[in-house]
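Only a single protein chain was left out; the remaining protein chains are all shown in position.
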Amino acid sequence: MMNRMYGTGLACVMFLLGCVTASPASAADREKLLSEPGVYGTFAAFRIETDWGKLDQAMRIANLTSFRGVVEQHREKLAIDIYLLRGLSDHADFMLRVHGTELKDTQQFLVDLQNSAFGRYLSSVVLLNGLTKKPNYVPGFPEQLKTDLKGSSESGPYVMVLPIRKDTEWWSLSQEKRAAMMQEHTEAALPYQKTVKRKLYHSTGLDDFDFITYFETAKPEEFHALILALNKVKEARHNRRMGNPTLVGTVRSLDQLIEVLAQ
Amino acid sequence: MMNRMYGTGLACVMFLLGCVTASPASAADREKLLSEPGVYGTFAAFRIETDWGKLDQAMRIANLTSFRGVVEQHREKLAIDIYLLRGLSDHADFMLRVHGTELKDTQQFLVDLQNSAFGRYLSSVVLLNGLTKKPNYVPGFPEQLKTDLKGSSESGPYVMVLPIRKDTEWWSLSQEKRAAMMQEHTEAALPYQKTVKRKLYHSTGLDDFDFITYFETAKPEEFHALILALNKVKEARHNRRMGNPTLVGTVRSLDQLIEVLAQ
Amino acid sequence: MMNRMYGTGLACVMFLLGCVTASPASAADREKLLSEPGVYGTFAAFRIETDWGKLDQAMRIANLTSFRGVVEQHREKLAIDIYLLRGLSDHADFMLRVHGTELKDTQQFLVDLQNSAFGRYLSSVVLLNGLTKKPNYVPGFPEQLKTDLKGSSESGPYVMVLPIRKDTEWWSLSQEKRAAMMQEHTEAALPYQKTVKRKLYHSTGLDDFDFITYFETAKPEEFHALILALNKVKEARHNRRMGNPTLVGTVRSLDQLIEVLAQ
Amino acid sequence: MMNRMYGTGLACVMFLLGCVTASPASAADREKLLSEPGVYGTFAAFRIETDWGKLDQAMRIANLTSFRGVVEQHREKLAIDIYLLRGLSDHADFMLRVHGTELKDTQQFLVDLQNSAFGRYLSSVVLLNGLTKKPNYVPGFPEQLKTDLKGSSESGPYVMVLPIRKDTEWWSLSQEKRAAMMQEHTEAALPYQKTVKRKLYHSTGLDDFDFITYFETAKPEEFHALILALNKVKEARHNRRMGNPTLVGTVRSLDQLIEVLAQ
Partner (left out) sequence: MMNRMYGTGLACVMFLLGCVTASPASAADREKLLSEPGVYGTFAAFRIETDWGKLDQAMRIANLTSFRGVVEQHREKLAIDIYLLRGLSDHADFMLRVHGTELKDTQQFLVDLQNSAFGRYLSSVVLLNGLTKKPNYVPGFPEQLKTDLKGSSESGPYVMVLPIRKDTEWWSLSQEKRAAMMQEHTEAALPYQKTVKRKLYHSTGLDDFDFITYFETAKPEEFHALILALNKVKEARHNRRMGNPTLVGTVRSLDQLIEVLAQ
């Protein structure tokens, strides 16, 4: 019943917020940004100040209009995905994943966001920068494994992001040794290919980690089983740090996030 | 005498707060959520902002009414347990343990809590996500040990939550080696089975730890002796991190927590 | 001269604050709580918000009256010792050491303190829980050493609290090996028995440490020499963490702490 | 369109801000400060308080005028470079790199900045001090390598700053062993000489690190490849800490930074 009460208010909120829109990147562009190598991916997690909750709803709606405006505007160049972390991660409330061909476009978007009326209630708590690259090791894998890797994966609504820092020994190993370990890693992950969607970003030098590993699943227990399986292979011994932070949340549309924040 | 003074005021508070209630999950559902494998358990510890203490009591009561409403509403799907940490742990004031079959129900509850009038005074300081699973090693244990494990345990009022991260070597050991060590671990814990209630959550990938270990006891010195005994077995050498945070508190009903916060 | 000016004001403050008193635990009870095994000892260090300093003195006095009331009330069951940390430790202003036979009594005291008018200006920055136990190793020590240990120690005004976490190897050593190392440890400490008072709390599982070591002395340089001597014995190699935080302060009566805070 | 709206306002802002200027260090002096050994380089990263965003624009412009004044005034003695970190690094909004022949000139500049009307909204979150020195190892390198090192590098707009702490073993190696490793390091970096500009500061004793490594590039993926290449050489095994913090941003003029902050 409490929900019903909110529900009525929110229909109205969504109407008010719905006025400002802009043309997003065409589906084709988004598809390319999300699948091609040589694309930058930035993960920015924010905490909303407690002051925000003390604003009245009209003020919150006005501020969220600015948020919507900034996101819509930058969707012309960038693929922007939105996640609600609150309730599944501590210290952060929501996360943006931004794909672009130039890091400066991503920076401009996040600067515009923080300069917006809404941005004044945000603290940047995690920021990870990565780069998509052609697979390092797959070309040398057995043909059967390559074929198996081509199956598609189910997606969302759950998202997990675990940054990884390898130890210094890892990087001094020969390409052959690393390839053999990565083949074992890949084979261990194979049983989860259908239920857990994975994406890898290389971040050495661009933040304090070497990789950002991104996962989507409808079944967190499958994701858990996948990480357990990956922990058992030799390559895992070269993870100096994995997680910390571990970011867990759910995929949301811009409208859905705004609905949560407008309450 | 100071207590008596508060007492009078609180009888009144509890009366005012008592108006909004809702039907909780049936006892049977709660029993299942708390005993079956495949259930998600989330531990969320909160700190209350110092602003809270500066509100007048009428305002605090109004806000706590929203807290009660959110908890009652979500008890339809979730088993929600409440703990007072203040006075036994630093940096956090209370903790919620939420069991559900879907993490998104837990997220919705915690989002509604933080969006409530009361939630605006809360900071999320620890959030741990875990999963209950069928015992990994028990099926291979000797029959006598299996029988011994079936005894029931006394519960509360004290609660301790210690998350654990294993080292990378642990995961690379064979199932047999881990089973042997876990049998030694289980035998070491056996003398405390009656006085200390235990529950295990698997959290690899879902937060920065591998396990969340949950304990209830009427005798903290027995719990202390149990952990000392567990520290002495070989398996303990594979704990890269144990505790940090260690969360200590007491089991409370929703009414009892509200009584503490209304003062 | 600045002191004299304050002095006059404070005589008045102390008079105003002096009205609310209550009967403390009898000296005999306090003696037992401080000397017997099986007693819980909690160390709670607090930081006072900077807002406190901006209150006028009348308001501060009113708030401190609530502080005094809470302490006096709980002294019926608990032995409460008070320490001023400000000026000798960073991040914390004062510390309470609370001995009781039940942790829930200690929790109730600290909850009442944080709920009091004064408590609204406090942040809990360190909280350590321990348990006094019969000596583990002393019964096996040579008779001469046992006799030497019976000498009494001078106390205060300085207090030092160092929590200790042992490494996992320590706990896997046999009782004999640990006893031999603890005898060496005890002999190294003997020369300081007269000038440095020591008390040990076991805290495995009850916080992030295994021991809380408590010291009082009139001569910090003697305490320093004692810790240096203890660092040189083999047992010290099994300290994974010692201090961090190191809490240093001076013993104060409730009146003395209130005098400092009223200024 | 939102941009256009801001754009109009900003032309006006820049006009208002444009009135106070001062003569910067001559280009020749700046060139010397940026190229010679024996110059101190300080990296100061700041976070802007959320209060800033709640000021009206006229107030922000008035405060930024003070910022401009302080920077212009100190450019008589110091080479001051400006970077926008917001959107590419967490916890910090902008960074100043200050080169001077005396650290006290740098301190005076940063004190004047924090004492200015704008400075009251700043928190100092990272401060690294280093010193430029003649190359330690280059004189002993083969002639061909020395020649190769003379090529010039493209610059900006991206900047990355990674502080490094070596392990204690590194410093105990003989000069010959370190020189051999540094030659391998230098050869690994050579392919990126054209696309990534590098500058090295020695900071042992002057902050918690041993080196501050500074990079500029137009192609972050080239910088990423450079750091990967450097991670593979033996010398990298002696990095006890690298990054943490990793500071990533873009080169900006004073006018450009002010434009961002005025919005």
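The letters A, B, C and D name the chains in turn, as written, and every chain counts its residues from 1.
As a working rule, contacts are C-beta pairs under 8 Å (C-beta built on N, C-alpha and C of every residue); 3 or more make two chains touch, one makes a residue touch a chain.
Since this is a predicted model, take the numbers as computed values, not measurements.
Asks: Could you tell me which of the visible chains the hidden chain touches?
Replies: Listed by label, the shown chains it touches are C, D.
Asks: At which residues does subunit D meet the chain that is not included here?
Replies: The missing chain touches subunit D at positions 22, 38, 40, 42, 44, 49, 51, 69-70, 73, 103-104, 106-112, 114-115, 119-121, 123-127, 129, 131, 168-169, 171-172, 202-208.
Asks: If the missing chain were put back, which residues of subunit C would it touch?
Replies: Residue positions of subunit C that touch the missing chain: 1-3, 50, 53-54, 84, 86-91, 157-158, 160, 162, 220-221, 223-224, 226-228, 231-234, 236-237, 239, 243-246, 248-250, 260, 263.
Simple rule for what comes next: only the chains that are shown with their structure count from here on.
Asks: By label order, what chains touch subunit B and subunit C together?
Replies: none
Asks: Return the chains shared as contacts by subunit A and subunit D, ordered by label.
Replies: none
Asks: Roughly how far is subunit A from subunit C, centre to centre by C-alpha average, rounded to an integer in Å?
Replies: Result: the chain centres lie 46 Å from each other.
Asks: Multi-chain contacts only, two chains or more: what residues does subunit B have there?
Replies: In subunit B, no residue touches two or more other chains.
Asks: Determine the shape of the graph in which chains are vertices and touching pairs are edges (line, ring, star, complete, other).
Replies: Graph shape, chains as nodes and touching pairs as edges: a line.
Asks: By the document's touch rule, what are all the touching chain pairs in this structure?
Replies: Pairs satisfying the touch definition: A-B, A-D, B-C.
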